[in-house]
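Only one protein chain is missing from this complex, and each of the others stays in its spot.
To keep things simple, chains are lettered A and B as they appear, and every chain counts its residues starting from 1.
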């Protein structure tokens, strides 16, 4: 048992982190033009007006969606909602800086609405990883993990989008695959010794906690089209909305059906309903702005629902048994596998891209397939301009491969730090319960 | 007791349904122009941008609003939220097709944002019917009902809006009245034998389930102005928002007052608070874009709150006693009667319509009252152009009459199919509880 002193030290370190963030904002962040007063007579541009509702939907997904989705554990609801809020509030500040450092102008980061959209999306990454580890870390460990993870995420995203010029508008590769496999790698490092490998005493839902979790599921479901389309523009944004909507619907129907078919006594399983229904949103993510067709979106949704439920039923128990990797929320089934599916789909659909079909959108969606601009001094793109469709498909696969590599190696190193340094760690009997870190009322549910 | 085999068969049939949906999308659905890449230099139109936030509000109403409103039963929360999700996810796909078949171009359905707005609105119809039946059907029965109901709904809507040229921007006639009376007719067919007519063992709320239900109520309340105004345009949309807002507020105040006055020991009743507060949104639905005046909206809200609470207190018990129709959520009081009120109000306000008052909006809101367009070869409207105000009022009443007829006859036939074919039916002691179809955790609320 660690002394309370360790805990206090951790929180004092965090206070210093917050103050360092304040200093970095002071030094590096300035309002961008669209957040500054106009000169007299200057005209108002309004790119931000149309994205603000999308942004608010993403906010709901991060704080209410993720927060409540993780309340399914019957004694871990304070932590699920509270740590989600804590972690996201820290990460959004950090990721504005980290992502900003990749795109500075005159040594300053320009702050506009887009930066906080990006920050919210980045916050999803450690929250996904947290899902794999839920109930088995201290808040200090989580926050340390998140701080490291955001740096690796931003670097990997830069490689995937700016070096490889891969398309990934809904972030399935850079956000979902990265967050899931990073979290699983950390979980691998934190795996308990063999004799402690059974489920924790408090691991499991009760009736009320399962309904709380549905708040998370349903808000994620409803707003997922906004998540996938917030970075798309023009007509491609509408297409991203339509495809995501259909893929989610098909994944949901499939989830219920497969859940009933594989479950004990053909009963529906809330774990599947809470999670696999959303696999359609992940699986369509990378390709949602492509011309996949309504049927393509539905097909992807059906496949995603299937693999996600089957993953929960058959694969996850095997992974725990064989590798010792616990995955509390099953992020491998909700985020991991569907994201890989999305990456594969993106390679397939990239093969079919032609200038005739994508017209003016080609340069937005697949900039490396377009002709080199007249003055192309500012952008260096791996493989050069006028990439073929097959080459683009190859780069899509490179993007997922590098993502998996960075996530897994980064996760293993991060997990090792969490395990072998002086940070307080949870004992097995401290897992999945709030009482260790929260004042919990005595009152019975009366 | 039916064998598990029946259940498996049902789910396999559903899998086939989902695959048929996939095939139909493949054959008939294409992206509409606003979801397709623009040619170089083509300008972006953006009708969809302004409707997307409305659409997202409607999404919240369907999945969170309806889902949680039905969680008030203390042992039926998984089903309330889960079946809402399942049913809506199936219905939106189906209704895109069914409604699309009424408006095909060159044998194809053009998919744009409007189609999924319409699909979400259509999903409300079987969810309302489900409210009448809540806890007394299997999921397979619900889904079968929904599939049939959507076809009848789409046909009836076509008659009301395109043949009768009735106005019904908030869908009170075509959505709320249809859904409610269809569900009640199905409930009539599924009524238990006389000796089993008392309330079910598990029918009732507990403290927690009643608060969960308030999540549904409050989101429906907050977003109802979006539901009623999403199909309105221009200044009429703002009017629809204002009228709905005021009608809801007045209905809510009235609900609390009447609830206290009619209840035992003058205590407030959560059933009224959860439901009758929303009657103002239904009652203003058909007329919300008309020039009803702020006072008109408030008056309609007051009347709606009154009849809804009185319906719960006095009428519903009579209907159950006399006709044997159970109405678990009281959809007759929330959707049925207020929708009829809305239809009557629409006839009254239609009488007052003049070209001078409605100016450029006349042709949008009451197209049959406008002068015939120069080349009117494409539209045939019952009763011809330049309809008088009184004639329009008559057609409003025809719309609600036909709606009631189609809903009740359709519901009786559908209920008969549910009852007399081989589909598994629930026994009385299986009502209102999740355990039959869901894996429910053993953990006590500890």
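Basically, a residue touches a chain if its C-beta (ideal position, glycine included) is under 8 Å from a C-beta of that chain, and two chains touch if they have at least 3 such contacts.
This one's a predicted model, so the numbers in the text were calculated from it and none came from an experiment.
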Sole touch to the unshown chain from B:207, B:314 or B:420: residue B:207
Missing-chain contact, candidates B:109, B:270, B:406 or B:426, resolves to B:270
Chain B positions in touch with the non-displayed chain are 50, 53-54, 57, 74-75, 204-208, 210-211, 214-215, 217-219, 221-223, 225-226, 234-236, 238-239, 241-242, 245-246, 248-250, 252-254, 256-257, 260-261, 263-270, 273, 277, 291, 293-295, 298-299, 302, 357-362, 445
Interface residues of chain A toward the undisplayed chain are 4, 7-8, 11-12, 14-15, 18-19, 21-23, 25-26, 29-31, 34-42, 44, 46, 48-49, 52-53, 56, 59-60, 63-64, 67-68, 71, 77-78, 81-82, 85-86, 88-90, 92-93, 111-113, 116, 139, 208, 212, 215, 436-441, 443-446
